[in-house]
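Here it is, the structure, as structure tokens.
Not every chain of the complex is shown here; the ones you see sit where they belong.
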Amino acid sequence: MPGIYPKIIINFKAYNEGFGHSAHNIAKASEFVSEQSGVLIGVAPSYMEIHPISKHYEIPVYAQHVDAIEPGAHTGHILADAVRHAGAIGTLINHSERRLTLADVSGAVDAAKKANLQTVVCTNNIPTSAAAAAFSPDFIAIEPPELIGSGISVATADPAIIEDSVKAVKNINSNVRVLAGAGISTGDCVKRALELGADGVLLASGVVKAKDPEEVLFNLVSKI
Amino acid sequence: MPGIYPKIIINFKAYNEGFGHSAHNIAKASEFVSEQSGVLIGVAPSYMEIHPISKHYEIPVYAQHVDAIEPGAHTGHILADAVRHAGAIGTLINHSERRLTLADVSGAVDAAKKANLQTVVCTNNIPTSAAAAAFSPDFIAIEPPELIGSGISVATADPAIIEDSVKAVKNINSNVRVLAGAGISTGDCVKRALELGADGVLLASGVVKAKDPEEVLFNLVSKI
């Protein structure tokens, strides 16, 4: 699926629901809601599920991380080529729970691009968002500190929080897509994030821990 | 395969041969040589290959690493339960290319045991081998600095190098199996490692980068 960019990416993290039966359920729901709504939804399951999920469902699959390595003696590391071979079309890089050094963000983006993977670099404030734009990833997922774990929704937050991050990225490289990576739980949040300049959203527990992921996904795409 | 302990474990690292067609070839060869020789051989492929390889071959599959985490918000980390669910029966921990803090070696061994995974803790000298024995893993894979990257074979090295490490481990906990993790390339090396007190061997490029892995594996088991 080259050139196909989802509007919503679901990060399964290391939740219990991120592998096995639950993971398949979420993937299936993502496929179904994508088809019904025309809004493309991608998933980032556990590494071990990349293979089965990308074989069973017609959705873009992402790794949660790749290492800044070439093939070689790197036990326990994540090789971009192996991720690609397993069926992923992209990868998160530098998520707040899997931070990389500046040099390795650069190296991981390079490794992913060489392996023909889309790159989604996560950042934590305006300067790091601008910095990450220098690597020309496909996406930058911004997680503004004001929205992380605050319960504040993008729909009601100070618009500048999203707008300034979007500007910081687009000023450096206007081709980079911006994902709102915090403060998203409903269709109104998604709508507002897009109005404020974001190209999509990245979310996790809101879908993954939901009793009915399909229902949550239908709600998320309802206002686009 | 609970209670089944291989004599040889092959670490695929992040080599190009560690995923895809080559990985299947090595796994197939390991299965065949195990059946023919009666010497059980395990494999530690890339995370993404744990699922397909454990479905296709009757051999013990290991992860190359698990994190010291409970299920939860840990993007990009390796959850023991997810590794187990994918079909692995064990995991390497603290390989020299994926070092963990002392606290996380303890936590990763605990997480693996809870998930019913065998634990293979790698160590780099006599004191760390003794220290690791305090965690009561199933295996400790010793990589004596004298043998790492030196080209020196266990078969011709000072016997004390292996013997002293084995003693250091067994003195703390006699139930822990010791794998010789360096200086192994032929059946003579394996034979000598077992004579010196090791319970098996851990090796990587000698098999993974071989033109004919099956041939190398047959040679490795030939003197047991």
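Residue numbering begins at 1 within each chain, and the chains themselves are lettered A and B in the order written.
Operating definition for what follows: contacts are C-beta pairs under 8 Å (C-beta built on N, C-alpha and C of every residue); 3 or more make two chains touch, one makes a residue touch a chain.
Everything numeric in this text was worked out from a predicted model, so none of it was measured.
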{"item": "Total identical subunits in the assembly as filed, 2 in place", "value": "4"}
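Assume only the chains that are shown with their structure count from here on.
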{"item": "Turn needed to bring chain A onto chain B - CA fit, degrees, nearest 5", "value": "180"}
{"item": "Distance between the centres, which are taken as Cα means, of chain B and chain A, whole angstrom", "value": "34"}
{"item": "Residue ranges of chain A touching chain B (in the complex, touch as defined)", "value": "11, 13-16, 18-20, 46-52, 64-65, 67, 69, 71-79, 81-83, 85-86, 92, 95-98, 204-205"}
